[in-house]
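Partial view: only certain chains, each at its native spot in the assembly.
By letter and in written order, the chains are A and B; residue numbering begins at 1 in each of them.
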Amino acid sequence: MILILSRQAHPNDIETLMKRLDWMNLRASLSEQNGQKSLAVVSGMNKQVQIEEFAALPLVEKVLPFTQPYKLASKDVRRERLCIPIKDIQIGGKELAVMAGPCSIESAEQMNTIAAQVKKAGANILRGGAFKPRTSPYSFQGLGEYGLQILAEAGEVHNLITISEVMDAEQIDLVGRYVDILQIGARNMQNYSLLKKVGRSEKPVMIKRGFSSTYQDLLMSAEYILHQGNPHVILCERGVRTFENYTRNTLDIAAVPVLHQLSHLPVIVDPSHGTGIREMVVPMARASVAAGADGIMVEVHNEPEKALSDGIQSLYPEQFEKLMISLKQMAPVVDREIL
Amino acid sequence: MILILSRQAHPNDIETLMKRLDWMNLRASLSEQNGQKSLAVVSGMNKQVQIEEFAALPLVEKVLPFTQPYKLASKDVRRERLCIPIKDIQIGGKELAVMAGPCSIESAEQMNTIAAQVKKAGANILRGGAFKPRTSPYSFQGLGEYGLQILAEAGEVHNLITISEVMDAEQIDLVGRYVDILQIGARNMQNYSLLKKVGRSEKPVMIKRGFSSTYQDLLMSAEYILHQGNPHVILCERGVRTFENYTRNTLDIAAVPVLHQLSHLPVIVDPSHGTGIREMVVPMARASVAAGADGIMVEVHNEPEKALSDGIQSLYPEQFEKLMISLKQMAPVVDREIL
């Protein structure tokens, strides 16, 4: 249930109320929108708890039930879209979040070259994998901490926010020391132990949809993170598995308006993994933005044919530049009111 | 194989060559682009036929093999995109084809009202089903010929081109008498008897992708029509079946750039059936256009809650109007060069 609090409620009173809930074994989290504070009571509810009793409390204006199995990720607790401020940008705000960079971090030189190129074209976030979840144990598994150092340095030099994947609870602190956004990969979307642990991190977390996870599965996984106290969750559509295998995955762009309807969390689209074909990345990035995505994640490599992973789907820097020009032309046309 | 003909070849010589091929039991179809004529020999080839012999013929400049199992639908026979002229519009040209109207034709009054609304908003093609393929034998099966009369009249009054589904070989002549474009529905995409027969019609044919058909399956079905001599085939993406059932189907927008890469045929997207949810139609229509679609097919109904079929996914006329305004703003941004 959600307790909508009186606008007159004093912080001290709210604290007292929360202590009382705590004493009743009810876990509540406070949120505020447009000056209206509310307490979402997500767990500890059972048949003994009488909802009417809460409605009668002096601070409480209204008691609302949750309408979805995910609670903190739903619109029940927050009608308006969430903006996540990270350094000088805001994910979920008016400006598009453009995450670009190589699949794997390969060397300081490579990273520096690509960072300069994507920054110049208009990206605001630098991506690069240091720990790579590879289907084969014999494939390149990433440079590890050394890769993170390279990424952090390139981010600093080129004034780009950074994002990198964390595959394991043991890596959270390490990755968090170097990058601005922690990424949970599609294969770990339902690794609940990992989700709980990033839920206790201070860093924003971007969670990729598993390749056969429903929208609800994705929101339930986001809920695991939110429930641990981390409010900064970004959702990422990256394609689902279907019978069609001309493309690597089938990019489900409808995820953008659907997730925006079900949740207040920002939605990013990754057309690189979503199609697996370089030529398809630009049209699908454009389509994602036209459907209202809060940003895109795109693989860019200065020498895709030499890339240690995913070269076939990486854009050449010139292609990325053209994409950015095209997206800037589209920006004024993306009317959030009709989306 | 494709015989690229000399630019000096006289029509009479070409006719003689075709007769000779015919005598050899080789079926050839003549096409021309940029003044360059060529003969596509699609069937009758066997091991006795020596490709070298043809290269030696006086009219023949070059002999090229087919690189795909679909031949006439491929880029092998035609590099540039096909424009299909229908009355005063061109499908596959610069202007977007906007097919709008109700799922089923219900009455002359309904059709007239909707036709006026979609025309005013900017649609150029009027849709409406007279023969409806319904999962249940107990559902409304359409008004039949009477429906076609209503559609034709509304098209004429409002100066809109018309499209309607043909489910059965026996209906081809009848439907063809009333409408401008014959539609093959997703469930009949591999009804090869029907495909062969519309292949002998004079009318352009729009073929919808089956809900678990691959891109290649769709192109092979187009090939059935082309092979019978009808060059005017329009492809339509309308969503595929996946594990996700929040939406009615998963709209595969990547079909647009992929089909454009593989084929010269125009590609339309139907976001109404592709999502099955009214709120998702506008963002997905926009996404389709941003990805380079040659047009969209959208269900619009003046009173969706009273519609005899598919009301839940039909736009209100005002929503359609907003969509058209948004698409017009997008038009100058859709840069075909980068798509």
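Heads up, the rule we're going with is that contacts are C-beta pairs under 8 Å (C-beta built on N, C-alpha and C of every residue); 3 or more make two chains touch, one makes a residue touch a chain.
Values in this document were obtained by computation on a predicted structure and should not be read as measured data.
Complete-complex copy count for the single protein sequence, taken from this structure file and not limited to the 2 chains in place, is 4.
By definition in this document, only the chains that are shown with their structure count from here on.
Within the complex formed with chain B, the chain A residues making contact are 212, 214-216, 240, 242-247, 250-254, 256-258, 261, 274-275, 277, 279-280, 282-284, 286-292, 322-323, 326, 329-330, 332-333, 335, 338-339.
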